[in-house]
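This structure is in structure tokens; I'll ask about it shortly.
All protein chains of the complex are present and in place, except for one that has been dropped.
Labels for the chains are A and B, by order of writing; each one numbers its residues from 1.
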Amino acid sequence: MEPAEVEFLAEKELVTIAAQFSLDRIHLIGGDLGPFNPGLPVEVPVWLAINLKQRQKCRLIPPEWMDVGKLEEIRDQERKEDTFTPMPSPYYMELTKLLLNYASDNIPRADEIRTLVKDTWDTRMAKLRLSADSFVRQQEVHAKVDNLTLMEINTTRTFLTQALDHMYKLRTNLQPGESSHSQDF
Amino acid sequence: MAAAGGDSNGDSDSEEMLLTPAQLIHSLEQAWLNEKFAPELLESKPEIIECVVEQLDHMEANLKRAKKGDLKVSVHHMEIERIRYVLSSYLRCRLVKIEKFFPHILEKEKSRAEGEPSVLSPEEFAFAKEYMANTEAYLKNVALKHMPPNLQKMSLLKSVPKPNLDSFVFLRVLEPQENILVEPETDEQREYAISLEEGSQHLIRYRTVAPLVASGAVQLI
């Protein structure tokens, strides 16, 4: 899967904005949005929040977890534990990237947030490399991967599954296909 | 969702009425991700495609009548773009698999029992048959018919690689399962059973969970 596709999925997550316009409820195929009233908080998918923000039609209210104090706790917890700790959002990495790119003026201490999320991500990727390595070495056939987010899975998917495929092929010594009949003999 | 398995007359509106448009889009996204990650071609979902297309057409027709320059209209257009992308990407992904595995898919279709759901939609079936005929005719004309008599026959079924059902996939459990038998990788290891708790995520061979993917009990991720 392309990173752009993971980002596409992340854009479906809901965030709160304060609209700077009024509009009745919008009946989208995927569900209703609104009504929108100036200054009142309303939940919209990220794709719409970014679009409205770009057109200067809203102010973003950052998700609760996008906060220096909370993210420090998350980072420390991640460093302390050997396993993967639960993340505040299944798309924490993509949302951080998207919201900081397009609405950093609405997010207090944006630079610190970027660093904290990056640190957490790096810690998790280091764990992921270790567990992938031990999975392959131990010739495991099943692993629980709770709390791993899609973007994290995606960064190791191709390498890990192809490595496993190759090892499997080497072990199971595939039978060659049947050959056609020899010349009349 | 997708209860209309054996129903081949294509008129399954009554069953689809149970899905709200939002649920319908959700089913499309699930089918899309499953198709992306499954090594083999999954059962086609003609009823979902049909309903999504209907929703898109209906919305586009409404928008043509709407006031120009309206913020609302642009929001609807953005949503349509997103849904159309998922739909196109899903169908594209299926076509790629059909072109990659056509002899095996057509063989499976041939041996399908009556009443058993087809893995191909009627349109995909037509496409696969043409693709096979076109490719066979080409190889025959350019090479096979010029070869010695005992080498003029060639089985695409034996020559074109099969999907690798033993490849590993990531999944999330939607409906809990007990006693899933996991085959060992080496002779020294023993077969063992695992249970899949709702919401848990796993890395496992596709072959082990293929029936659960088909039934919708797990979602590939």
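Please note the rule applied: contacts are C-beta pairs under 8 Å (C-beta built on N, C-alpha and C of every residue); 3 or more make two chains touch, one makes a residue touch a chain.
By our rule, contacts and distances are computed from a predicted model.
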item	value
Chain left out of the displayed complex - its UniProt protein name, from "Non-structural maintenance of chromosomes element 1 homolog", "GST C-terminal domain-containing protein", "DNA replication complex GINS protein PSF1" or "Large ribosomal subunit protein mL44"	"DNA replication complex GINS protein PSF1"
Selected residue (touches chain absent from view) among B:Glu107, B:Glu130, B:Glu175 or B:Glu198	B:Glu130
Omitted-chain contact residue, chosen from B:His77, B:Arg112 or B:Lys162	B:His77
Contact residue for the chain not shown (choose from A:Ile50, A:Leu71 or A:Ile153)	A:Ile50
Which of B:Ala22, B:Leu151 or B:Leu165 contacts the chain that the document leaves out	B:Leu151
Interface with the undisplayed chain - residues on chain A	2, 4-5, 7-8, 11, 47-48, 50-51, 54-55, 179-180, 182-185
Contact footprint on chain B, counting only the chain that is left out	49, 53-54, 56-57, 63, 66-71, 73-74, 77-78, 81-82, 84-85, 87-89, 91-92, 95, 99, 123-124, 126-127, 130-131, 134-135, 138-139, 141-144, 146-148, 150-151, 154, 159
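What we mean here is this: only the chains that are shown with their structure count from here on.
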item	value
Chain B residues touching chain A - in the complex, by the definition given at the top	21-22, 25, 36-37, 55-56, 59, 71-72, 75-76, 78-80, 82-83, 85, 89, 148, 150-151, 153-154, 158-159, 164, 166-170, 182-186, 189, 194, 200-205, 208, 221
Partner chain B, residues of chain A touching it in the complex	1, 5, 8, 21, 23, 26, 28-31, 33, 47-48, 51, 57, 135, 139-148, 150, 153, 157, 160-161, 164-165, 168, 171, 177-178, 180-184
